[in-house]
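Excluded from the complex is one protein chain; the other protein chains are retained at their positions.
Letters A, B and C mark the chains as written, and numbering starts fresh at 1 in each.
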Amino acid sequence: MKGEMKARVHVTLKNGVLDPQGKAIGHSLNRLGFAEVGDVRQGKFIELELAETDTAKARARLDEMCRKLLANTVIENYSIELVG
Amino acid sequence: MKGEMKARVHVTLKNGVLDPQGKAIGHSLNRLGFAEVGDVRQGKFIELELAETDTAKARARLDEMCRKLLANTVIENYSIELVG
Amino acid sequence: MKAAILVFPGSNREGDVAKAIELVTGRKPQMIWHGDGDFEKTDLIVVPGGFSYGDYLRCGAMAAQSPVMAEVRKRAAQGVPVLGICNGFQIVTEAGLLPGTLMRNEKLKFICGDVHLRVETSQSLFTNRYQAGQVVKVPVAHAEGNYFADEDTLKKLEDRGQIAFRYCSSDGTIDTSGNPNGSIRNIAGVFNETKTVMGLMPHPENAVEPMFGGSDGKALFESLVEALS
Partner (left out) sequence: MTIAAEKKLPVKLPNEPAITPQIVAEHGLASDEYERLLKIMGREPTMVELGIFSAMWSEHCSYKSSKVWLKKLPTQAPWVIQGPGENAGVIDIGDGQAAIFKMESHNHPSFIEPYQGAATGVGGILRDVFTMGARPVANLNALRFGDPKHPKTRHLVSGVVAGIGGYGNCMGIPTVGGETNFHAAYNGNILVNAMTVGIAPTDKIFYAAAAGLGNPMVYVGSKTGRDGIHGATMSSTEFNEDSESKRPTVQVGDPFVEKLLLEACLELMATDAIVAIQDMGAAGLTSSSFEMAAKGGLGLEMVLDEVPMRETGMNPYELMLSESQERMLIVLKPGREDQARRIFEKWELDFAVVGHLTDTERMVLSWHGDIVANIPIPPLVTEAPVYERPWKLTDLPAVLDASAVPPPKDWNASLLQLMSCPDLASKAWIWHQYDHLIMGNTAIRPQDGDAAVVRVPGGHKGLAMTSDCTPRYVQAHPETGGRQAVAEAWRNITATGATPLAVTDNMNFGNPQKPEIMGQFAGAIMGMAESCKALDFPVVSGNVSLYNETEGRPILPTPTIGAVGVIDDIGKTVGSRLTQGGLAIILVGETQGWLGQSIYLRELHGREEGAPPPVDLAAERRNGDFVRGQIDARRVAACHDLSDGGLLVGLAEMCIAGGTGAVVRAPAGTAAPSHAFFYGEDQARYIIATGSGDDILAAAQAAGVPAVQLGYSGGPSLVVEGLVSLALAEIKAAHEAWLPNYMNAVE
């Protein structure tokens, strides 16, 4: 059975890596009159349903998914959260 | 001075809206041997620095930013979090 | 020269590069389906352009994990030349065969049109039919071609002559006016350390006939024929 556990993964660019999307968003917000906006960074947010009940195992598997596919560890960090 | 407050915005697809990205990611994970993965949805995660000290005001402004630019409210939901 | 072209779900310039290779070699390259972990011996592996797996998540990320790429990694280690074009460059980079990464274009838009490139070296399998410093006109068509690498990597690339092409203006000047996507130091194409793997964002395969976009890209394929036949 799938969907017994839910995971939320955040993938963000490492510090020092240029973020063209974040920069463009910041720029646009400033031009739209949101002068209070400073640095903007854009990342990804991935929600997964997992057919797994063991939290520790789920976490280990998610870690593997992130390293293998979800994040490019040359330029990105990731963080994993398990819910329900 | 900018950067006195940090905000985190999550933008996710509304329920029922097709998420081609999430679908492809789920497929790929399955193919890579992560058979336990069921539904996958991908969203955006945006971090902003704000030159603002009033939480209520910041929240109202962020709401406006989301509606104006960050989210496409036709198909997306957003949520706002203020940190520090 | 025997060439093999990989085909992923979502590849779409495999036909263009096959046509270009056939034009210079007179023989049809073999097309390799992404699920095939093994394929015939070949002198050159081409990873073509397109939107493998929809370019979802990160361009090239899902294709880099396919069975066929495991085989490509193995063969590249044995010295079989690999050419990654556009999405192929992204895939090869995600697969760890080339340094750096390709990010969203600075202006966040897909861009298609002719660009000028300065050939940085003629000392390679891929560029021996060009002159170093020569300016050529070749099209680009991508949304994520903004090359990025950290300072250490860039220094190594420069020191070892691993930069193949840079975007430039029509007179060869390297400045922002000729840079279509914000690539760091105008880098359009790079080699691995042994110069047996090359990735580039522009499409030399769409510049091999005078009536259809000019023929400045042809020499790249002729270089390979020269080196590999």
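We take it that a residue touches a chain if its C-beta (ideal position, glycine included) is under 8 Å from a C-beta of that chain, and two chains touch if they have at least 3 such contacts.
In this text, all values refer to a predicted model and were calculated from it rather than measured experimentally.
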Checklist line | In chain B, positions touching the absent partner | finding: 14, 16-20, 23-24, 27, 72, 74-75
Next item on the list: For chain C, enumerate the residues touching the unshown chain of the complex.
Entry: 9-10, 12-13, 15-16, 19-20, 50-51, 53-56, 109-113, 139, 141, 143, 203, 205-206, 208-209, 211-213
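In the analysis below, only the chains that are shown with their structure count from here on.
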Item checked: Intercentroid distance (Cα basis), chain C paired with chain B, Å -> 34
Next item on the list: Report the inter-chain centroid distance for chain A and chain B in whole angstrom, where each centroid is the mean of the CA atoms.
Entry: 10
Note to self: Distance between chain A and chain C based on Cα centroids, please, to the nearest Å.
What the structure shows: 29
Notebook entry, point to check: Which residues belonging to chain C are in contact with no fewer than two other chains?
Noted result: 57, 62, 65
Notebook entry, point to check: What positions in chain B touch 2 or more of the other chains?
Noted result: 25, 28, 32, 42
Item checked: chain A - residues contacting chain B, complex -> 2-3, 10-12, 22, 25-26, 28-29, 32, 34-52, 61, 64-65, 68-70
Item checked: Residue ranges of chain A in contact with chain C within the complex -> 16-18, 20-21, 24, 44, 68-70, 72, 74-75
Next item on the list: Going by the contact rule at the top, pick out the chain B residues touching chain C in the complex.
Entry: 20-21, 24-25, 28, 31-32, 42
